[in-house]
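Note that one protein chain of the assembly has been removed; the remaining protein chains are unaltered in position.
Here is chain A:
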């Protein structure tokens, strides 16, 4: 599926869009990690929790459950939520 990468994570992907596959959000993130080592830990902590200022949108809907099934032709947008200053 197509994954839109926020600017904060483009040091890993070098571009704003990536391809990753998996039947769930967790599996897609694991696939991203295989392609871009280190990227998952910046979004998901060691207890499997989504970090405070990271949001996932699947086909326009916010998803918090990593076990959520995904469509192969869907779109995942990773968003860096507001945390400036």
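We take it that a contact is a pair of C-beta atoms (placed from the backbone, for glycine too) under 8 Å apart; a residue touches a chain by one contact, two chains touch by 3 or more; residues count from 1.
Keep this in mind: contacts and distances are computed from a predicted model.
K.L.:
For the chain that's not shown, choose its UniProt protein name out of "Glycosyl hydrolase", "Sugar ABC transporter permease", "Carbon-monoxide dehydrogenase medium subunit" or "Molybdopterin converting factor subunit 1".
P.N.:
Its record in UniProt gives the absent chain the protein name "Glycosyl hydrolase".
K.L.:
Among A:2, A:34, A:53 or A:71, which one touches the chain that has been omitted from the display?
P.N.:
In the full complex, the listed residue that touches the missing chain is A:53.
K.L.:
If the hidden chain were put back, which residues of chain A would touch it?
P.N.:
Here the touching residues of chain A are 6, 8-9, 37-38, 41-49, 51, 53-54, 80-81, 83-85.
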